[in-house]
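Complex shown without one protein chain; remaining protein chains in place.
Labels for the chains are A and B, by order of writing; each one numbers its residues from 1.
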Amino acid sequence: MSMRIFPRLVAIALTGVLALASGAKAEINLLNVSYDPTRELYKAINAAFGDIWSKSSGEKVTIRASHGGSGSQARAVIDGLKADVVTLALAPDIDAIAANSGRLPADWAKRLPNNSTPYTSTIVFLVRKGNPKGIKDWDDLAKPGVGVVTPNPKTSGGARWNYLAAWGHAQRRFAGDDSKVRAFVRAIYKNAPVLDTGARGSTITFAQRGVGDVLIAWENEAFLAFDEFGKDKFEIIAPPLSILAEPPVALVDANVDANGTRKAAQTYLEFLYTPTAQKIIAKNHYRPRDEAAADHSDLARFPKLELLTIDAHFGGWAAAQKAHFSEGGTFDQIYGTGAK
Amino acid sequence: MRTVLLKPSPLPGFTPALGAALLWLGLLVLIPLAALVWRASGLGLSGILAIAGQPRVAAALKLSFGLSLLAAALNVVLGGVVAWVLTRYEFPGRRLLDAAVDLPFALPTAVAGIALTAVYAPNGWIGAPLDALGFKVAFTPLGIFIALVFIGLPFMVRSVEPVLSEVEPEIEEASATLGASRLRTIFQVVLPPLVPAFLTGFALALARAVGEYGSVVFISGNIPFVSEIAPLLIVVRLEEFDEAGATAVATIMLALSFAILLIINLVQAHVRRRTGHD
Partner (left out) sequence: MIDLPLPETPLRIQRDRDALAEAPALRRTLIGFAVTVLTLFLFLPLATVFIEAFGKGVAGFLNALSDAEVQSSIKLTLIVATICVPINTAFGIAAAWAVARFEFTGKSALVTFIDLPFSVSPVIAGLCCVLLFGARGLLGPQLASYGVEVIFAIPGIVLATLFVTFPFVARELIPLMQQQGSDDEQAALTLGASGWRMFLTVTLPNVKWGLLYGVLLCNARAMGEFGAVAVVSGRIRGGTSTMPLQVEALYNDYNMVGAFAVASLLALLALITLIVKTFLEWRFTGELALRRRT
């Protein structure tokens, strides 16, 4: 009996595949490969861009998104994921794509304003309501008995910003005494019961699964969790010193040329710098480059804190990546007794 | 078919059937696995062993195999009792229970994962009371253990059930007539012939548990050295651009899975020889 239905099943399958294939030609499809916490941001951006593009060109544009830990997303693009644009958590992940796949030039960052970073963010703490452990600063995270939730710096971009912010704080606290800095950061990671592969996984672990006392999080992710799970459950604590996180965006040249989507993809990235997009960016709790475009109420939510920068304090991303996150870097030394 | 020694049979179609089977097997299973072995051979045995010796890898392998062994062992008891109850007793709802045993086979692992997590999380139906007692299940090795028991249970029940239902009541009667207590009859007469079935169920549950990913990733805390299972470590290594590391862990797991499978087949061959039927 099964034999008789095979031809029909195969026909259905073929029709489905053909429908998908022909559907791809009727409109422009863009694939934005992004990192974990940008789901809500790009949902809003994509809808706005779709309207503008169809009004100006008459074409329908569908932007698909893929989200995951920034490092793992870069891996997927290197392994052949046909991203038209990548919007990742930090520059080294796009550098890795350029170096390992050659799909975009090494100087990609120079092609758009602000080193191709249309928005910034920083790293803050999310604690449980009433802040029972009294967490105010990075020092409190290193204390014994405090459960710290942060993702795995090997796979998550946000986790690397977290790590460097803690490192920067320790350098200042211990006046650059390397062994004390290491001991301090090690103490924080000793307090980490979970290392998820992406920032979103960590937020779920902390907010939904009730693990840990403090989540080291992207500022936007902390606000989102705050809005999503209720203000009666969490508090956002801004440490006096944090890091200026600059998530970059880039066109993947080899892919847009293969897909014939260069113009739309380029316009999409440029759109991120327009007042319309900057306003959406601020609404989604990312810090806009163009503050004039944003609603004042959105800007007012961002706490004022001193921000270290990767270039001034860590000698740029290339150096920071090599020193801290490469094989045998400080993270490997600190975590897992020398080996990984 | 020159290399295949075929016992003559009046039935047709051996060559095309075996040919098709070998072709699919080769294309779908053997070539992909060969790619893994080929990649691993680039590392060399010493390279693979060096990676296996890394503390985090060793911890993940130990956790995966240790918890899988424990889960399979608990399933000997749970599965044994369930199989016993289902074959020996008639009670309302027996058929429903019998049908439900296969649920972990048919339920997608990701669904099982989020469902078990919801039930055993600190705010879940079972997790909340346990949490009040100071037991944390979800996001600890205990959570992984629960998931592995879940997916292993039907293997044990379905291995033991048919053999148990074939145990002839005459033998039990004889044992009872000779004055053995019920308990003694069970342990000395009923259970011994079931040992191969238990072994098969144990090995099948073990093999499945070791490689299990979907139902575990949601409920484990994914903490290196504590609750990071070996399949997750493969994914993490892959995401860290460390293909060599992923390949090495995968090769070790493949070798161990293959060993378990061989044991299953040996046990079954042994049983066939002893009982004269399948």
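For this structure, a couple of remarks:
To be clear about the criterion, a residue touches a chain if its C-beta (ideal position, glycine included) is under 8 Å from a C-beta of that chain, and two chains touch if they have at least 3 such contacts.
Since this is a predicted model, take the numbers as computed values, not measurements.
For the options B:Ala72, B:Leu199, B:Ile223 or B:Ile260, the residue in contact with the chain missing from this view is B:Ile260.
Within the whole complex, the absent chain has one touching residue among B:Ala60, B:Leu199 or B:Leu238, and that is B:Leu238. Across B:Leu43, B:Leu70 or B:Leu107, the residue that sits in touch with the chain not pictured is B:Leu107. Seen across the whole complex, the unshown chain contacts subunit A at 1-3, 6, 9-10, 12-13, 16-17, 20, 31, 33, 36, 39, 62, 64-68, 76, 78-82, 100-101, 200-201, 204, 208, 228-229, 258. Those residues of subunit B that touch the chain absent from the view are 4-7, 9-14, 16-18, 20-22, 24-25, 28-33, 35-36, 38-39, 78, 81-82, 84-86, 89, 91, 93, 95, 97-116, 118-119, 124-126, 146, 149-150, 153-155, 158-159, 161-162, 165, 169-170, 172-173, 176-177, 180, 182, 185, 200, 204, 207-208, 210-214, 218, 230-232, 234-235, 238, 243, 246-247, 250, 253-254, 257-258, 260-262, 264-265, 269, 278.
Here, only the chains that are shown with their structure count from here on.
Distance from the subunit A centre to the subunit B centre is 37 Å, each centre being the mean of its Cα atoms.
For subunit A in complex with subunit B, the touching residues are 69, 71-72, 74-75, 78, 96, 100, 152, 154-155, 192-197, 201, 205, 208-211, 335-337, 339-340. The residues of subunit B lying in touch with subunit A in their complex are 54-56, 117, 121-123, 138-139, 221-226, 235-236, 238-241.
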